[in-house]
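Just one protein chain is left out here, and the rest sit where they should.
Each chain gets a letter, A, B and C, in the order it is written, and its residues are counted from 1.
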Amino acid sequence: MRLQLAVGGRVRTIEIERRGNDFHLSIDGQTRTVDAASIGVAGWSLLVRGGNGSASRSVEAAVLPQKGSSGFDVHIDGFHIPVQVKGGVGRRFGDARSQGGSSEALLRVTAPMPGKVVRVLVKPGEEVTAKQGLVVVEAMKMENELRAARGGRVRDVLVAEGQSVEAGAALVVVE
Amino acid sequence: MRLQLAVGGRVRTIEIERRGNDFHLSIDGQTRTVDAASIGVAGWSLLVRGGNGSASRSVEAAVLPQKGSSGFDVHIDGFHIPVQVKGGVGRRFGDARSQGGSSEALLRVTAPMPGKVVRVLVKPGEEVTAKQGLVVVEAMKMENELRAARGGRVRDVLVAEGQSVEAGAALVVVE
Amino acid sequence: MKKVLIANRGEIAVRIIRACRDMGIKTVAVYSDCDRAALHVRLADEAWPIGPSAPRESYLRIDKIVDVARRAGVDAVHPGYGFLAENAQFASACVDARVTFIGPSAKTISLMGSKTAARETALRAGVRVVPGTEQPIDETASEAAVREIADRVGYPLMLKAVAGGGGKGMRTVASPEDLAGALRAARSEALSAFGDAAVYLERQILAPRHIEVQVVGDEHGTIVPFVERECTIQRRHQKVIEESPSPVVSAGLRDRITSAAVAVARTVNYTNAGTIEFLLDERGEFYFLEMNTRLQVEHPITEMVTGVDLVTTQIRVARGDKLTLNAGTCVVPRGHAIECRIYAEDPDNNFLPSPGRIEGLRVPHGPGVRDDSGAYEGEEVPIFYDPLISKLITWGDTREHAIARMRRALAEYHVRGIKTTIPFFQWVLEDDDFVAGRFDTSFLDRKLAAPNGRAVRGPDAEHEELAVIAAAITEITRTPGSAPTASDSTRWRSTARVEALR
Partner (left out) sequence: MKKVLIANRGEIAVRIIRACRDMGIKTVAVYSDCDRAALHVRLADEAWPIGPSAPRESYLRIDKIVDVARRAGVDAVHPGYGFLAENAQFASACVDARVTFIGPSAKTISLMGSKTAARETALRAGVRVVPGTEQPIDETASEAAVREIADRVGYPLMLKAVAGGGGKGMRTVASPEDLAGALRAARSEALSAFGDAAVYLERQILAPRHIEVQVVGDEHGTIVPFVERECTIQRRHQKVIEESPSPVVSAGLRDRITSAAVAVARTVNYTNAGTIEFLLDERGEFYFLEMNTRLQVEHPITEMVTGVDLVTTQIRVARGDKLTLNAGTCVVPRGHAIECRIYAEDPDNNFLPSPGRIEGLRVPHGPGVRDDSGAYEGEEVPIFYDPLISKLITWGDTREHAIARMRRALAEYHVRGIKTTIPFFQWVLEDDDFVAGRFDTSFLDRKLAAPNGRAVRGPDAEHEELAVIAAAITEITRTPGSAPTASDSTRWRSTARVEALR
């Protein structure tokens, strides 16, 4: 089977075939043999051969589906690494961690968690620079300043101070 | 709803009704109100009111279905307490822990785990007393002597020394 | 003392329940709506509901908690930390209900709860304080008036809430032009957090370390100090890594600073557990900062290097026992302990809270590892409270050994479903300056500001390749028509899940 997966902004072409418990992979031409055992809900114990000699490297990974996307959030060695599946719907190809990506025309800043808006720091029409604070949301007893991922002009402010917001609610749009 | 459950060899009649998160129970006439929250696969966090005053006692229980039976194995406070559901099939009403119960005509001694028969200590026709060793099965590097739950006469010996047995395999029948 | 109510939640409630169990004391938990299935509810002997999830409607409701204490017939109440732990009214209400409050007297809580009164107490005890204002500046003081005071104290300075704690209502003011904004922010935060907008000013000590001394006093006049804790690793004035002993405190300095702590405690006839916080400057001079009149979050590191169980000690003192601790051995550390506060926060995204369901959890174990947690697999981490889900503590015979074990434990720690600060700690523990013990309270904020304020530690090409492999295997094993699982163990698992859903 042929798959196209993107990680770290780069698309990788994978040929993958299953023989018993082993998976034979070719990743951009490099071959790997992987013995995969499923652990718990989303976990894998992987024994990876090929690459640096014949060593049988033991790796623990958890592969969680991303919400509203055909991609995965892969946990390895303390990292959360987003992997997009080519042809997946609902999410653009690229870095899933950004608030919307610096390449898009509009930057929508959304609430990452439910909470209460305690301060709105910008007004429509105002110019903002990258990392400038836009809105302060209180959740879990902490005030959290949401910042602009890139510079631009504030097009809309969609919330008011004192308002409660759900996770994912749009707060400010920067163009 | 009315249920008949047996525990410790005694049948209890239970009226149970659900109101929101609370369960109202009457057990042989005694009333209890229980707030039950499901934890994990088979676990419950129970807050039990009634009985000794209005205290809200916190109890953790796991309720696992018994294999081949409509009963449950309930874990509470380190104990494994078998509870039979009246009308359940595949298991007689009574103490599930016994090897067959002293009240039955035939006592079937079965292998509690897979292993190898290393010694057969009795012959058909032989009289045995309660707790006398019948067969020794090796498993997990240990020799395990299976004993008669009650006295009687050996009717059948169904295995030979050196034979491998699966869990549940009948080894000896005492009448 | 036969039965104790724990007026708290989360890991500290679980910690207190364990201490009670060790003493054969029955426990009564209280819980808000969202905490019905919380670990402290499950582990307690009794559990009583006290209202909606918002703290003001449950864990901060003195009336409800005292009512449960009465109805459940408890002998004492342990407040933990946070919530009502430093609330003098709560301590009084317990006493009025003839229930022992496990902590100091309401009078002491009230006195030391005022930062300015506490500074005065330290001065009376002959302990140096950070130069600053001795009087609270209330909300009616004009900006100009504050500016005048600030000029006297000198810049850089700290603006702090009089009723404050935990870094709330606190602002650094580097120069006069920052004063107005910082004053507004500090007053607003202080008002919303403590219901009191009063602030005070302190000179900012340059390159300070935060060193604190645990003390325990009994009702018979004995006050015992413990080896210091180093709590310099802070983010936005919140401690995130603590250790004991401090890598920079000599035996001589330890002697002086623990003696100063005892002097402050003695001035107020302190009973039960409390902590005196100091700032230590580059020349080895230390300044009284404040006193916390409760059990501290980071108390386990003291337990690990002294062998003393501070919570059982609190309970013993509260029931009137004489302290039998050997004052000498409590100030001599045995080995070294470190604590990382594992928060449900996303370190890659400005430490935003990350509440939600814990889909998978593997907790580290083995020699020298202790995990004080209120979390479990399947738990929903609520949005209403402090996002601390666990305190991971390691012990080693040296600081290097404790750090090595912490790295090992962090690598074993898996939390799936929510983001946590575990990768952040892995990053800090690899830092040369941290490992060398070279840091002051600005360490983390500087480190975090340094590269780009984003990912504190990034995956390398090999991690990305492994992620692609894991994703590819997951993708093809979930494709209809292909076998759904890669091993027998998965088939069992799936079967079990299907059965559980019947």
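The rule is simple: contacts are C-beta pairs under 8 Å (C-beta built on N, C-alpha and C of every residue); 3 or more make two chains touch, one makes a residue touch a chain.
Here the structure is a predicted model, which is why all the values come from computation and not from measurement.
Asks: Considering the entire complex, write down the shown chains that touch the omitted one.
Replies: Listed by label, the shown chains it touches are A, B, C.
Asks: Write down which of C:R21, C:R203, C:R319 or C:R457 is the residue touching the left-out chain.
Replies: Only one listed residue reaches the unshown chain, and that is C:R21.
Asks: In terms of residues, what is the contact footprint of the unshown chain on subunit B?
Replies: Counting only subunit B, the missing chain is touched by 1, 3, 5, 7-8, 10, 12, 14, 16, 18, 21, 23, 25, 27, 32, 34, 36-44, 46, 48, 59-64, 72, 74-81, 83, 85, 97, 112-115, 118, 131, 139-147.
Asks: Suppose we count only contacts with the excluded chain; which residues of subunit C make the list?
Replies: Those residues of subunit C that touch the unshown chain are 14-15, 18-19, 21-24, 36-37, 43, 300, 303, 307-309, 311, 334-335, 357, 359, 362-363, 365-373, 376-378, 380, 396-397, 401, 404-405, 407-408, 411-412, 478, 487, 489, 492-494, 496-498, 500-502.
Asks: Can you list where subunit A touches the absent chain?
Replies: Touch set of subunit A with respect to the missing chain: 21, 35, 37, 39-42, 45, 47, 54-58, 60, 65.
As a convention for this text, only the chains that are shown with their structure count from here on.
Asks: So what's the Cα centroid distance for subunit A and subunit C, whole Å?
Replies: Distance between chain centres: 30 Å.
Asks: Measuring centre to centre with CA averages, how many angstrom lie between subunit A and subunit B?
Replies: Their C-alpha centroids are separated by 49 Å.
Asks: Going by the touch rule set out above, which residues of subunit A reach two or more other chains?
Replies: Subunit A, residues with two or more chain partners: not present.
Asks: Find every residue in subunit C that makes contact with two or more other chains and list them.
Replies: Touching at least two other chains: none.
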